[in-house]
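Below is one structure. I have some questions about it.
The full complex has more chains than appear here; those shown keep their coordinates.
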Amino acid sequence: GCGTGSSTPSNSGQSGQTQPVTLHVGADTTFPPFETEKNGQVTGFDIDLIKAIAQKENMQVDLKTMDFQGLIPALQTGDIDVAVAGITITDDRKKSVNFSDPYYHSGLSILVKKDNTTINVPDDLTGKTVAVKLGTTADLMFSKKPGVNVKRFTNISDAYSELQNGGADAVVFDNPVNLNYIRTGHDNVKIVGPLLTGEDYGIAVRKNAPDLLQKINDGLKQVMADGTYDKLYQQYFGDEPNGKIKH
Amino acid sequence: MEAWQSVFQNSSMLIKGLGYTLEYSLYAVVLGTVLGLIFALFRLSGSRILRALGTVYVDIFRGTPLLVQIFFIYFGLPQVLPLHQWFGEFYTVLAGAAALALNEGAYITEIIRAGILSVDKGQWEAAESIGMTSYQKMRYIILPQAFKRMIPPLVNQFIQTIKDTSLLSVISITELVRAAQIVIVTTYFALQFWTAVAVLYLIVILLLTKLSQYLERRLQVDQR
Amino acid sequence: MISVKNLRKQFGEHVVLQDISVEVAAQEVVVIIGPSGSGKSTFLRCLNGLEKPSSGHIVIAGHELTGHKADLIEIRKQVGMVFQRFNLFHHLSVMDNITIGPIKVLGKSKAEATELAEELLRKVGIPEKANAMPDQLSGGQQQRVAIARALAMKPKVMLFDEPTSALDPEMVGEVLAVMKDLARDGMTMVVVTHEMGFAREVGDRVLFMDGGYVVEEGTPADVFDHPQQERTRAFLSKVL
């Protein structure tokens, strides 16, 4: 990307540049509260975080929304510089992209109807129908694990609909999103059992750009150090402690 | 190279997906033909109410995208009817086949209607003049003659249906497109897999097109 | 056998039959002539219920033709119709064309219907064509099959609408011969035709229609040789 928008005020810490560099950010907007679209505005924890990091590094965010499946390919081709979409750091993905330091501690949790008494621990899912989002870690995990009937949907909302409509016994998805779902007026569902995985979200950065990775990590450190991170965390996740990265 | 190897390794998955594609297409065309026959007769009937019903059916299902119909049936209807409870696991298959069949049925209605109307008026009158009831006239005289002319457009509609089946991917039916997506999210070889998928569709559809052209030619010979 | 009273038929604004009253006795052969557009076909089609009269009464073989569906089908079983353009069922063999009515409409057995069909095919002179398809026949042969198909319903009345006018001249004779046989056997017939020879030979009565009226009627000799009306004379001078 090339620099644009000289009118944007730049208040960088260390770099003396006045011309902000454009950071092309890819995001998937169907992942509340990390990213969601409201009245045409993309908002969410991830979005505010990357903006904060970019500000620290004197970069200007150019946001581009795309399907989750398209994020890593877009990084590979250089369409975007970084992707924030609650992307779990995995060894598999590390072959294709770089990851920043973790910014959120997550894991997969199991969401079931409140009146469900048969599913209490992960092993209870055997023989049951589980709705997941196509291409997510839950999808990849169950694909390797026989005995679970997996239904894959393009949007997580479709997976939740499936649960509500009775087409699936459980939804397995990233814990914070499941929590958010309960919080946004759906009190007929609950989270059961321990997290299936302990995993971290990282900012995916395009390969062969060590400088950029360095900048992102540096910015993340600053944001954590100056309390911005804590403020944003409180704003989006309240007192729920599991996700916060200790710093 | 690695990419094409990956395609080759996952080919059984794609072929299985193609199997589902053809299976759903067949369900949809068979059911759609039944629906098409019923609604075509409605549209041609003497009853104003039946005619209106036929028109509404055709207008709704040809006037909205199949994707919306699929979402409506699969995600919308279970909100008001306990369809998953009634049909269990089978509801996905049912909803997919039903959405597709209802959609194709609307197009087939118009194919059958046109086929019936293409039968010479003299045939209708001759059938009436020997005292046939409306049912007998349709069953023994008009439909057998209309049917022959409907075959080529029906084969074309079958081709359309095969392509439409790809939309069932959105409700987790692992037909060809969804099968490819599942492989691509682990391999990332989008270009190669989509090429392979396109080739599979092309083969099936070009074969059917040839069949349709052959039938059309045979029909013209018959009508000399 | 047929009694028509004050029959009137209009399509939208256009009155095609103004006021027709005609009686046809059993075994009578009535020939209808008249210029194009005078309503001859429409009149025949009313007799068979293919068109619904706008007003008036039609009684055939004791049944009043009211337009009720069941009633219409009953009447049509009593009344055979032969069209100008044959209208054989293209997808059925000659045999099936003839037997489908008796089997499906009258509920006869296939064997019985086949036997009757064979007899009728002999009667119309083409027993060897039983298994042919309509498209393989000449126009004259097709029209004879059409007559056999109508006769297979054992109708009390036969209507013919210009049965020979779509035929090449060399085939007209063979169809007229079949119709003459029929008349001789005592069939009640109403025939629209411009074959004056036929009318003279087998017609008991000739009706001349024009502008939706029966303008003149009488024996063939009367009408052809001593027409009373100016319009009849004008028409005959062109046709004869």
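Letters A, B and C name the chains as they come in the text, with residue numbers starting at 1 for each one.
Operating definition for what follows: a residue touches a chain if its C-beta (ideal position, glycine included) is under 8 Å from a C-beta of that chain, and two chains touch if they have at least 3 such contacts.
Here the structure is a predicted model, which is why all the values come from computation and not from measurement.
Q: Written as a formula, what is the chain make-up of the whole complex?
A: Counting every chain copy in the structure file gives A x1, B x2, C x2.
Please note the rule applied: only the chains that are shown with their structure count from here on.
Q: Compute the shortest path length in steps from chain B to chain C over the network of touching chains.
A: Counted as steps through touching chains, the separation is 1.
Q: Starting from the Cα centroid of chain B, hunt down the chain whose centroid lies farthest away.
A: So the chain farthest away from chain B turns out to be C.
Q: Could you state the distance in Å from the CA-based centre of chain B to that of chain C?
A: The answer is 46 Å.
Q: Could you list, by residue number, the parts of chain C that touch chain B in their complex?
A: The contact residues of chain C facing chain B are 48-50, 73-74, 76-77, 79-81, 83, 85-91, 100-101, 104-105, 135, 146, 149-150, 153.
Q: Spell out the part of chain B that touches chain A in their complex, as residue ranges.
A: Interface residues on the chain B side: 75, 78-79, 82-85, 89, 91-92, 169-172, 178, 181-182, 184-186, 188, 190.
Q: Enumerate the contact residues on chain B facing chain C in the complex.
A: These residues of chain B touch chain C: 120, 122-123, 125-133, 136, 140-141, 144-145, 148, 224.
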